[in-house]
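Structure below; questions to follow.
Complex shown without one protein chain; remaining protein chains in place.
Let's look at chain A:
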Amino acid sequence: MALIVSFKKFLDETGNIARFTGRFFSVGMKPRYENRELLNQCYNIGYLSFPLVALTAFIMGLVLTMQLRPSLVEYGVESQLPVMVGLAIVREIGPVITALIFAGKIGSSIGAELGSMKVTEQIDAMTVSGIKPYKYLVATRVLATTLMLPMLTILGDGISLFGAYLGVNIRSVTSIDLFFLQVFKSLDFSDVLPAIIKTLFFGFAVGIVGCYKGFNSSKGTQGVGVSANSAVVLSSVLIFIIDLLAVQITELLGLN
């Protein structure tokens, strides 16, 4: 019985999120556009999460290189280290780790911000003042997360590769030119483009889920905490699901 009830709840929630997402394309994309708020959100979302993304990306590149080296040495292909690390970072680890960090930082802050606006009637106050809250609050944030995550990922990838360069240099000496030349020569269009495109979807998911959870926050300060928390959990899971779909699709398209 309990299983049926929770399954029904799951379906309800899925339907609600789908409808909420649909409104992004129907309501959110119509004029008049909230350009100022969009810029504001791009700044908030992009700039403020950059330090965290940079730090994790750097450490990841460094650690990944140090971990990979022994295996490569064992097979006698240590010279391939830059290529291996570069591919891993650009194709998979960079996008996913950046997205997860982003979900943790931005998903929760959007969930908490909109949640507290909801429970203190600020969203109702906007409606009364002639502002469409979905357009002003949701569409701008979702657009900002969708645009900013790919940029953060590209920056993060670059920093990761720099970390990897330092990792390579711990044991052997390579010039930075040579390292990057080796990395870029091994990467082609079909490695980079799908990886960046999927981060658009990761960003969209983080934005929609954060806004949805905030908009549907229940009364009280506890409700706000729950919104923030469930926004992070759900968007993290979605990132993995989208990643799984993305790999299938690129394979179908023969881009592998």
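We take it that a contact is a pair of C-beta atoms (placed from the backbone, for glycine too) under 8 Å apart; a residue touches a chain by one contact, two chains touch by 3 or more; residues count from 1.
Everything below uses one rule, namely that contacts and distances are computed from a predicted model.
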Task: Per UniProt, the name of the complex member that is left out, chosen from "Succinate dehydrogenase iron-sulfur subunit", "Sarcosine oxidase subunit gamma", "Nitrogenase protein alpha chain" or "ATP-binding cassette domain-containing protein" - done: "ATP-binding cassette domain-containing protein"
Open item on the list: From the list A:66, A:131, A:151 or A:247, pick the residue that touches the absent chain.
Closed with: A:131
Open item on the list: For a quick check of understanding: of A:120, A:175, A:221 or A:248, which residue touches the chain that isn't displayed?
Closed with: A:120
Task: Where the missing chain touches chain A, by residue - done: 113, 116-117, 119-122, 124-125, 127-131
